[in-house]
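Missing here: one protein chain of the complex. Every other protein chain is in place.
Now for chain A:
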Amino acid sequence: MTLDTPVYDLDALYDNAQVATSMYEDPALFDVEMERIFKNTWVWVAHDTEVPDKGSFKLSSVGKEPVIVVRDRKGKVHVMVNRCRHRAATVCEVKKGKTSSFQCPYHGWGYGLDGSLRALPYPEQYGDDFDKAQHGLQRLHTETYNGMIFATFNEQIEPLVDFLGPVTKWIDLFMKQGGGFPVKVLGEHQFKVPMNWKVQLENTTDAYHFPVVHKSFMQSLDGETEEMFEFLETGKGYVEDLGNGHSVMVMIPELVDLDDNLDAPIPERFTELAQELRDEGYPEDQVKKIVRAVGGAGFNLNLFPNVSFSLAFFRVLRPVNVEETEIRHIAIGMEGGPAAANRARLRLHEHFQGPMGFGSPDDAEVWERVQRGTKGGHDLKILVNRGLVDERPGPDGPLGHISAETGMRAAYDMWKRMMSK
């Protein structure tokens, strides 16, 4: 800890399932979070299929730092800070594409796909002892699990699989929605909301809000689908703390493993799609598998601090400042799978997600209302104690009712652990 870092009483900020109002409001605290959390842990930056080929790149971020995710000629993925080592200009402003190198537009320093400094105009003026090897783009430590690319500034960090722990088996289950094909990114919705990033972190593991905030979405569904989303009524689901701030919220237990129950009848809403697939010549068992995968998995898997595997898409947050957060809803589909199935997935995504979805705008509204509400009653606490009443040990951690705030407590426990280092 440096001398100018403010000292916080962490117990006053989060303890006993109560969150202090300043957690959403204090700009100095936000700066410390960016240092101690976002610069110290594994942060999701991209999916493999967003940088599919040699030379493919996309812009992303780790906390507030702009980074480039790029695949080099040998197929290895690098994540590096988008800042020239000469006088700091960004070396890339194209959101995604393909390239053989990155050239800074200011004085022309040229960098390879691995970030190494290749060439610079008129190098003589730096003298003979100028070491190009010391002037590559700043590189982050990068690892991938099942297509998900994570990066970190922390060189001492544990391996990604250890950080994920029991999360890995849930990621594997989630990826079964490829329906026998690899999962592929199909596009993304992006919107920013005037809220602290932790408001979003809480929401990805909040089933309690669903029937209230998403009533108008529910009303737009057919009866069978509406029933499926009535998971608070049936009470069959649960939330489990998976350690390291991660958690899983199982909403539709029948859809946890998409390879199970393949003999179940095809839901009404997918009969047309099933017929299309049969007409294209897919055998019946494959039709069933694809159709079952099209609607996504029955759970939200929430990773600390910035990504969630949410039923049928990836939800990514990026903190902008203490009162502003950018959200990406990344649509996924079946790589090389039937076009009809991917179209169905796209339409389902558009139905709920993004700036014009039937769900996201209502989410955005209540998140903003949280931020607006915290302007009053500064000494009051935000309560995340729901479901403590019958929380019990699960296979990997505390497990509670589907509407329990167990996942939020998991995240805040991790928050506290990281902030105290």
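Just so we're on the same page, a contact is a pair of C-beta atoms (placed from the backbone, for glycine too) under 8 Å apart; a residue touches a chain by one contact, two chains touch by 3 or more; residues count from 1.
Methods note: contacts and distances are computed from a predicted model.
The UniProt record for the undisplayed chain lists the protein name "Aromatic-ring-hydroxylating dioxygenase subunit beta", from the options "Aromatic-ring-hydroxylating dioxygenase subunit beta", "cytochrome-c oxidase", "D-methionine transport system ATP-binding protein" or "Acetyl-CoA C-acetyltransferase/acetyl-CoA acyltransferase".
Per the touch definition above, the residue from A:Leu13, A:Val45, A:Leu311 or A:Ala364 contacting the chain not shown is A:Ala364. Contact with the undisplayed chain is limited, among A:Leu346, A:Leu388 or A:Met419, to A:Leu346. Although one chain is hidden here, its contacts on chain A can still be listed: residues 95, 186-193, 213, 215-217, 219-220, 326, 331, 339, 342-343, 346-347, 349-351, 354-356, 358, 360-362, 364-366, 368, 372.
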